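Structure record follows, encoded as structure tokens.
Omission of a single protein chain aside, the complex is shown with its protein chains in their original locations.
In order of appearance the chains are A and B, and numbering begins at 1 in each one.
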Amino acid sequence: MTTKAKPRTTTPRITNKRPISISAVVDAVGVLASLSTRGHVYLYDTNRTAGSTGFGTEQLRTKVKAGDTLLWSPLALECEAYVAIDGIEIDPAVAEPVRKVYPGTDVSYWTATVKSLPGEEVPYRIRYRVGTRTEPVTSDQSSFLIG
Amino acid sequence: MPQQLAIIVLVDVGNALEAKSLEDNTYLFDNMKLQGSENEGTGKLVTAINGSYWSDGSQASEQVLNWLPYSLGSLPPTVPRGYEVERARQTDQKALADLEALVNRPAGQGADPSADLAQIQRSVGTRVKSNRRNRGPAAAKILDLTGKVVPADSSAAHSYPAPVITDIYGEAVDEKIIYPAEYGSPDLVTDGWYWSATVDTSRPGTYAYTMKIQLHKLVESGTEALWEPVNLTCESWLRITSEPKRNGFTGAGLGLLPLS
Partner (left out) sequence: MAVKQKVNIVAVVDVIGALSDGTLGNGNLCLIDDGPYDSRGQGTPQLETVVAPGQTVQWTALAVDLQTPVEIKSITFVGQDDDTSHRGNGAAHRPHESAQQQHPGQRPQSRRSSGSSQGLAQDRDNGDVAHQANGHKETYENLELAVWSGVVPYHLTPGTPLKYRLELQMYEGPRSTLTVESAALVATTPQQ
């Protein structure tokens, strides 16, 4: 019993690690006026000091390791505009993002745990819901997870 | 009537606190890209403000600037105002209900009561005291990035409160190009306070200004958790131009409507 209890002290440390946040700043009016994200979406993450690059573009390259928790959320440039992530298209062998909501709200975010990383960078695309448009708009350029 | 001009100041709070600097940890945006703003989404934003004047030289449009500070990798600004306080209330109520259930449970049923109590204690989370000398975050609980309360015995990654602009000063203010002030507002997104300025567009040119931005660092002293304010500064630029108004139909002055 005592010997088996020991590993429990190490387990929480993994789950407590700060997730890597990926934020998509969306110019909702720009996207709607052109039905394209090109030039209207700016991606950032909180892992710049570890080696992420491509800040402020759609081609963000986020530095990750297997086991990292990722959290995607959008931010509308026009504060009254509605922007949400509709889905994230990525190789399911690498990560399977799921939609969640902040407790007690209808504000959503997407999260995934990095399962494994191949040698090369992993591209993914974000689908956005913008304004009152019923059809989502898929990102024009891929973003990447890099090992 | 011109659109309201908004400047978003997006701060990577965790890294800015680590580096004790906003440089490379701040990304600025505005809604004037079409009007000629440059370096959107970087720390080097130059905001274009295009004024206009009538033929007698008087200023034709009043331009109003608003600043909105956001935190990268925190709870989004779209969760309801006072979300941390609301979550504190919700989790307290849940814990009380759990306690009641535990007390009312027939003796000998269920698992070890002390383990249940410990679980309830964890789910209550960690309350953080407000620092009353500054207008910091209200007394609430520490939430993680998914809006869950953070247990006291855990080093879980917490969500930082949104940055707070505490002053705007520098060349553009000294030269009386902008007249900034903080206003209360019913706007739920900005938590009721925002910095705003009217702009004098009669003197074209590029003017720098500095924002004093307060971040909050979680410090634990003994059993207490406290948001400690950390004041940093960040510079940005306004480029003012002004051009004459002209009639849309004639290209010059007022004329008869071109009916056919």
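One rule holds for everything that comes next: a residue touches a chain if its C-beta (ideal position, glycine included) is under 8 Å from a C-beta of that chain, and two chains touch if they have at least 3 such contacts.
As the structure is a computational prediction, the values presented were derived from the model and not from experiment.
**Student:** For the chain that's not shown, point to the residue among B:Asn39, B:Ser52, B:Gln90 or B:Thr206 touching it.
**Tutor:** B:Ser52
**Student:** Specify the residue from the set A:Ser34, A:Gln59 or A:Thr138 that touches the hidden chain.
**Tutor:** A:Ser34
**Student:** In the whole complex, not just what's shown, which of A:Ile20, A:Val41, A:Leu60 or A:Cys79 touches the removed chain?
**Tutor:** A:Cys79
**Student:** Touching the missing chain, which residues of chain A?
**Tutor:** For chain A, the residues touching the absent chain are 28-30, 32-36, 38, 78-82, 130-133.
**Student:** Go through chain B and note every residue touching the omitted chain.
**Tutor:** For chain B, the residues touching the absent chain are 1-4, 6, 31, 34-36, 50, 52, 241, 243-252, 254-260.
Note that in this section only the chains that are shown with their structure count from here on.
**Student:** Using mean C-alpha positions as chain centres, tell me how far chain A is from chain B in Å, no decimals.
**Tutor:** Chain centres of chain A and chain B, defined by C-alpha means, are spaced 21 Å apart.
**Student:** What residues on chain A touch chain B, complex-wise?
**Tutor:** 12-13, 15-19, 21, 23, 25, 27, 29-30, 42, 44-46, 48-49, 55-56, 71, 73-80, 100, 102-105, 107, 109, 111
**Student:** Going by the contact rule at the top, pick out the chain B residues touching chain A in the complex.
**Tutor:** For chain B paired with chain A, touching residues are 6, 8, 10, 12, 14-15, 18, 24, 27, 29, 31, 33, 40-42, 68, 70, 72-80, 83, 86-87, 90, 145-148, 154-157, 187, 189-190.
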